Every structure is written in structure tokens, then in C-alpha cells.
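Dumping the structure here so I can ask a few things about it.
Removed: one protein chain of the complex. Kept in place: all other protein chains.
Chain naming follows the written order as A, B and C, and within any one chain the residues start at number 1.
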Amino acid sequence: MSGFLSETFLAALLFGAVTAAIPLLLAGLGEQMSEKAGVLNIGIEGMMIAGAYLGFVGAYYSGSLWLGFLTGAAGGIAVASLMALLCVRIGLNQIVIGIALTLGLEGLTAILHHFQFSRSYPRLPAAEATVIPFLSDIPVLGPALFRHHLIVYLAVAMVAVIIWVYRRTQLGLNLQAAGDKPAALDVAGIDVIRTRTMAVLFTGGMAGLGGAYLANVGAGLFIPFITGGAGFLGIVLAMLARGRPGWVLIGALIFGACLSMTTAAQVAGVNIPTDLIQMLPFLAVMVMLVLFGRRASLPAALGIAYERGAR
Amino acid sequence: MSEKAASLGDRAVDVPAGQAGRDIGRRLLITLGPVAVSLVLAGGVLLAVGVDPLAYYGLVVERGLVSPLGLQQTLTRMAPLLFIAAGLIVAFRAGMWNLGGDGQFLLGAVTAAASAPLLLQTLSGWLALLVAFLIATSVAMVWSLVPALLRAYQGVNEIITTLMMSFLGVSLANVLVKLVFLDPATTVPQTRTLPVADRLPRLFETTITSGLVYGLVAIVLVHLVMTRTAFGLKLRIVGANPSAAVHAGLNVPLLTIAVFAISAGLIGMGGAIDIIGIQGNVRADWNPAYGLAVIPVVFLARMNGFAAIGFVFLLSVLSIGGESAARRLGVPQHFTLVLISIVLITLAIAEYLDNRQNQSRRA
Amino acid sequence: KSIAIMTPEEGTDFGWNQQGVDAAKAAAEAAGIEVIVASGLGYGDVRPALREIAADGASLIIAHASGYATSAPEIAEETGIPVAIVDSPQALKAGLVADYTLSGHEGAYLAGRMAAKMSRSKHVGIVVSGEPPSWNSQSAGFAQGVKAENPEVKITYAVIGPAAYSDAAGGRRVTESVIAAGADIIFGQGNGSSFGMLQAVETAKAGDGGKVLFIDVIGDKTSVSKGFLLSSVVWNITPVYAAMIKDLQDETFGTKRYAIGLADESVALLKTDQIPDDVWTAVQTVRDQVISGEIKIEPVFEATAVRALMTDVSAAAQ
């Protein structure tokens, strides 16, 4: 039978799509929370690469993938706390700081890698999959969707958790108020700075985790610039989703699927330049924007630092 | 949101001018001070990896600023960056986040690279370059039409659209190089090469491209248009308060489209200048990603054209000098990124401290 | 007096950059001269670095990236310092510009023969992270080798992305898909991303549950591999650089092209423990045939032509 049609191959493609989608999902979910709270977190790429590096370092030296995820998230949070300090607490321009952090961490992790790993290129063992009973036996879909590392299911479950937070908790209201009318939140007795700081730190944690996943599970190793713009895609996903976590998941999966499609097309021997195929997901998004682009409902105070009593 | 965020920048620009003389000294101080602090911070990183920071900085200054050769390189590097800064100033002052600079730059570059050698077969030297330059500009302008129309008539946020169009533009530029404008004489996928002699002339006896002059003219012109003309004022009104623009009877959609076209056009010119002045051709997968570094610089300059020239100069010194120093001392080139990043952050902090001090002094 | 080498990435990649730097050092040492190493210069504008190195007194600058082939001759013209460039055979200029177009297609051909012999599933994969000419010629050489050995063996070709040189995760993902499609030997080319390919090979199982093996290019990754490295098309650029230095002294620089090939062992297959002796012997026989001209392999540099050599699965399915 043709390789193109084999079950194993289809499953591998789908599996790859999910693997590629997870970092985008985590970054997008994180970015979304910052944006909801009124912080345009352009530094997310820097948080991701910090998470990728520290996540790998943690996993490599401890031998535990979970510890790696922890150190990765911590790395993202560390960068995010710098961003929160500079942009939320003292109100510096979010774009300047965001880009600066991204550039700096790309450089820093590349240097560290150079001195630490560039002679040995250590790699991690394969991530152990958590096989979901019964579901994993479904042909094609089973091995594609239900034989992932536990963190993948957690990431997807995170969508539900965040939906619940946004819809059902005081925190959800606080976040939305912090992005739409911070002064109103402040006079309601909730500290805007603290709310936004929490959102930014959450973004850092998610981005760091996304980076760690990319390095530890996606690649099994760290190399400089490994995130390659995944953070920026996260920003796009968060904005396209307009505050709805479910859409981040859908968007991330579509991007992942598009990547797998390019592989599928090539393995099927379709002789189209990869450059053209690679444009497809972006083209699809643009077409969607042209067709359904209504007024983007971004938070009113997005990108504006809050200062109590200022006018 | 973009309106308000940008208006914050605008507010800074429009506070009473007045004490200009003292201000320049002040600005110098709050620029050089942070640079000094950054050097100390980055020096820590250098020490950590076992490199003498003083030697490194000595080389940065020597190779980026003091040595004639280094200075020439620095000035040459500035040419395309100035155009990008000019384009970003137009957009940001009008409250539009044009984050699609890389796509616009590359498409401008590719069109210039594809057209200039062909045009040279029929037109005289400078005319061919001029036409290539104009074609590149128009292509970049047209490319910006999609986000412009979406923003003007659908209200679709331009951060998403310009970012997407940038990803697309970079890919498209590649495809064009690989499939359409390929130089049949080389195995490497690249456009035909514009011979050195046919490129923009160099200044005097140096290696500095005259593109630098055009870049300076462009950014000064943009500055004057934005601050001195009715058109510029209209754009700034749209940027600072779109409702006020509607109320005042301005044609906001049309102005929005104009902003995108001008901004993208200038960035496309940057791409063209880089090609017809310096590079001579475009290789597949070439993407210098200048936009990412120039965006914060424009903010730090508070969208002021003259200040932007200064910051672009600083950026060029750091990158040219940093590359040289890293090579000589065996530090990975990526250290330059770290240095630029620290400089950006300390500059932003200094700006904040300066503002706060100003305020408490007036109180 | 001294030669300089400029590479786009750090000379620690077990590949193109490292081979270049190591060769420059070796050739310089042999000739008893100094070497200036400028690595990690990126793919952007290297004219500033070229001018500086020229000013620093290098008597030959090796611009070790096809991306430098436009700028280096220009700076040579400007400064009068000779340069060596790659992938531009038409650019020769006496005393000033020499070209050393490196193509490992002969070695890749051998690797293809070997892979076809050893594949249990009769299916091999080629994974690349981009399509520069020097990689294209090896992809093509490999495919030609596979077909020459056994036309029945299927070849699956996959590009990770247009410029996914550091996309290690992508390298792993695509390689795993190719393995899932049935390939049990992967011929991989990619800078940072090749480590992702290696990772895929180490962690994924072939269709029959057995080991998947990896064939690398240019460098020798034995020290960092974990027993899954079948071979590598290793390039030894030292003879090329040595010849350049000699030509410079003889004032014949810029009059000839330099190349690498099987004959002088500047291209060679890496022997590893994974290769059974009989296979190795058979491959050596083919090598001799290539050297003697009995087998001719035309290099293919163009991406579309490369893809045309691969197995069209949709056609095969019918």
C-alpha cells in the first residue's frame, strides 16, 4: 500500500500537527491573558526562548522532563517579571521593552548555548507518552491524539480552565476591567497593577512552558533561535481569537495542521516549492480576515500603562 | 487601543517646545548616561563568559565610531535604517501600528533588485536606478493596501494584519527570488546582480553610499511634513484622536490608506536603497529583519525625525562595532543583540526617570 | 602571511561551518601561516567584516558561504585582497577571485547505494531544512544512488521549511512523519535542525519495529550521536585551501576552480560500526568505479529538478 495512505503515516502527521500546535497554544493562551488585562506583550518571544533554554537545562541536568517544564515556566516568568516591573509598574513603553527583551534573550540564550552545549549537543530521551485507554485504540486518531505526553492534555485542559476563569470568576471580571477601564477596577478596590502583573506573569509562565515543550518534547534539544517566531504567531492567535481561549486552540491546531499538510504534500510527491506551501496558513488567515474581519474588539486600554489618578 | 497608545507618544512630542537649547544637552545626558550604564551591565555578561569588557568596548568604539573604516561602515549601514525609521514615524504618529516592515522592506528590495539590472539595458544609469526605486516603492505601497483597506473600512486591527502580511511578504519575496527573478547565470538562487559601478555613487572617496544622503533627506522631510504641514497635522489628529478627526470632517479612511501607503512606501524605499546602493542583488532567504530593531528606536526618539537619526546612528555603531569586537574577542556575534537590548531598556528607563524628575521639579 | 575564513554560523556545528574553520586552520598550519577566523557572521551584509579583515592584513579571505559570493568579489576588487568564494564558478578572476564550488554529490551517491542496500523496508527518506544548491546536489546524488542500486526502493523527500535552518522541532516532526511513511534510513541535511532529525531517528521506531538509521552530511557527528549514525558524507576542505595557498604563492590564484571529490578523499563516506563489512566493501567498489569514470554522476543544483527525482507516491499508488 502507498505510504501516503497508510494509517501510521496519517497518524504521524496528525501527531506532528498536535506537537507543533502545543507551543503555539500555550503562547497564545498566555498572550491572550496579558492582552485581556491591557498589556500588549510583545516580549513573549523572549519569554519563550528563555523557557526553551532553561526548560532544556532543567530537564537535561535533572533527567526529569517535569522538572524541565518547571524550570522552563520559571524562566518565562523571570523574563515576564522584568516586563511587569518595567511596563506595568513603572509604565515604560510596552513595545520598546517587549522587543528589547526578545532581542536580548535570543542573544543571551545563543551565547549560553555556545559556551555550554555547542561541543556536545546533548539531547533528551523521548518523552514518555501517557496513553489514554480505549481512545488510543481508535485507528489513526488514537495514536495521533491520545498518545502524547501528559503535558499536552494539560495544555488542552488549560483552555477549559481559562474559559471558566474568564466566564465564571471574579478574576475574569478583574482581568477584563483591567484591560477595558483600569480606573474603574481601581476604584472598585482592586489593585490594577497587581492584576496586570499577575496576567503578565501568567503569560510568562505559559510562554516559558511553551518554549520548554518545544525544546524538550518537540525537538528534544536546545539550539539558538529554536522558537523561530512562535511567540509572534502566539500574538497573532491571541488577537484573532478576540479574548476567547477556544479560538486560540482552534487557531493553533489549524497552524499545526497546515505544517503537517506541507509534509503530507511533499511525501505524496506533489512537486510544489515548499515556499508556496508554507505561505498557506498565512494566506488562510488573511482570507479569513478579509472575509470576516469585523471591528476587532481589542481592550480599550491595551498598550496603555495605568497610573492612578493620572489625567 | 492603537490610537491611545500612540497618542501617548504624541503627547510627548507636542508639549511646549520652549527651552530647546538646554533640552539638547539634557537629551544628550539622558542618552549617554544609560548607554554607560548598559555598558556596565553588558560588561557583567562579558565577564561571565570570560571576556574583558574594556577590551570589547574599546573595540566597539574603535571599530564602530573612531576608525575611518568603521565609521564609513556605520554610516553606510544607516541608509536603509533611516528609511525604515521614516516610514515607521509616519505610521506611529498617525496611530497605526505598522508592524509589517520586514515584508514591505523585502518586497521593495526584491523588486528593485529584479528591475534595476533589466532597466539598465535600456535606460541610462541614474534613470534606471530612479525607475527601479519608484517601482519598488509602488510595490511596497500596493502591498500595504490590504491592511490599509481592512483597517479603513472594516476596522480590522492592523497589528494582526500587518504581522500576517509581513510573514506573507517575506515568503513571497523568497518565492519571487527562487521562481521568477532568478539569475540564470548562478546556481545560487538570487536575482541578477547590479554591477558595483552602476550602483548609487559613493560619497567622495569613501565607501559610504550616497543612499545615506537620501535616507537623511527622507527622514528630515518626513519630520517636516509631519510637524509643519496641514497633511501631517491631519495624520496626527487621526492618530491622537480619531473621533476628533471624524468630528473635524477629516476623511479618516482615506487618510488611513495614505498613512499605510506612505509608511510602506518609505520602508520599501529602504529595501530599494539597500539593494541599489549596497547589496546589488537579493539572495533567496535573505531577511535582515531590520524592522525589529528600528521599531523601539523610533519610540525612544518619540517619533521625532532628528532624534531618530541619532538613535539610528547609535544602533549602527553598536552593530558594526559589536560585530567587529565579537569577532576579535571570540564572543559569539549574538552578544550584539544582548548589548542592543540592554541599551534599549536602560534608555527607556532613563527617559522615565527624566520625565518624573521634570514633573516633580514643576510641582 | 595570513588567511582569513568567514563563516555564517559558529564553527561548532559539526557541519559546514566547522569543516570550513577546521580546514582553514589545518591548511594554514601546514603552510606555516596565521589564520583569522570570523564565524557567526550571519547571512546579512558582510561587507563591513570583509573590509575590516582586508584592512587587518589578510592575504586571502575565504568567504565560506554562498551568500557571500556577491559581496566578497566586490570587496576584493575594492581592496585588492584575493578572495575565495563558493558556488560561483563563473566569477573567476586571476589573482583576485577563486571559486571552490563544493559538491558532495559523489559521496551522496555512494550513501544512496549504501542506503538502498541496507533498507529493510525498501524505503528511504531525505529530509532537508532548506534547498541551497550544495544540498540539492547531494539530495539528487543520494536519490540517483538509491535508484541505481535498486529502482524498487522508494524515496520520500521532505523540506522542513524554506529557511528552517534552526527549526530543530520541525526537523524532528518532519523526520518522524517520513519514518511513519515507511522510511527506515534518513538522509538528513540541515544545520541546527539536523540535530532534531537525529533525535527523531533515535526515538522513533521503523515500521518493522527496528532501528532507524541516519546518514549525515559534511561533518562527523559520531561524538554526539548515540549509535544511530549510519554514515556521513564527510567533506575535507583542507586540500582545497592548501591548494589555494599554494596557488597564491605561485601567483596562479584565480585561474582555476577547486572542487572536492572522492578521488582525493576530500569527499568520503564515514565508516561506522553500523555498516556491515560486506556493504562497506560493495560501496568501496562503487567508489572506485566513480573515480575511474565508469560511473558518471551529474550534479543537480536546481530544487525542482531534485524533487523530480523522488518517488511520486501518488503515481506509485496507482
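Remarks
Just so it is clear, contacts are C-beta pairs under 8 Å (C-beta built on N, C-alpha and C of every residue); 3 or more make two chains touch, one makes a residue touch a chain.
FYI, contacts and distances are computed from a predicted model.
For the chain that is left out, the UniProt protein name among "Alpha-ketoacid dehydrogenase subunit beta", "Cation:proton antiporter", "3-oxoacid CoA-transferase subunit B" or "Sugar ABC transporter" is "Sugar ABC transporter".
Across the entire complex, contacts from the unshown chain go to A, B. Screening B:A113, B:V188 or B:I237 against the full complex identifies B:I237 as the residue touching the chain left out.
Across the entire complex, the residue among A:A78, A:V140, A:I163 or A:A183 in touch with the chain not shown is A:A183. Touching residues on chain B toward the chain that is not drawn are 7, 10-11, 14-18, 228-231, 233-234, 236-237, 240-241, 243-244, 246-251, 359, 362-363. Mapped onto chain A, the footprint of the missing chain covers residues 168-171, 173-174, 176-177, 180-181, 183-191, 195, 297, 299-300, 308-309, 311.
As a convention for this text, only the chains that are shown with their structure count from here on.
Taken pairwise by the contact criterion, the protein chains are fully connected, each one touching every other. Two chain pairs, A-B and B-C, are weighed by contacting C-beta pairs, with A-B ahead.
Inter-chain centre distance (chain A to chain B, centres taken as mean C-alpha positions): 28 Å. Residue positions 114, 224, 273, 275, 278 of chain A are each in touch with at least two other chains.
The set of chain B residues that touch two or more partner chains comprises 171, 174, 178, 332, 334. Chain B meets chain A in the complex at residues 1-2, 4-5, 8-9, 45, 49, 146, 150, 154-157, 159-161, 163-165, 167-168, 171-172, 174-175, 178-179, 292-293, 295-296, 299-300, 331-332, 334-338, 340-342, 344-345, 348-349, 351-352. Considering their complex, residues 10, 38-45, 47-49, 51-52, 55, 66-67, 69-71, 74, 77-78, 87-88, 90, 101, 130, 132-133, 162-163, 301-303 of chain C touch chain B. For chain A in complex with chain C, the touching residues are 1-6, 8-9, 11-13, 15-16, 19-20, 23, 114, 118-123, 125-126, 214-215, 218-226, 228, 259-260, 262-264, 266-271, 273-275, 278.
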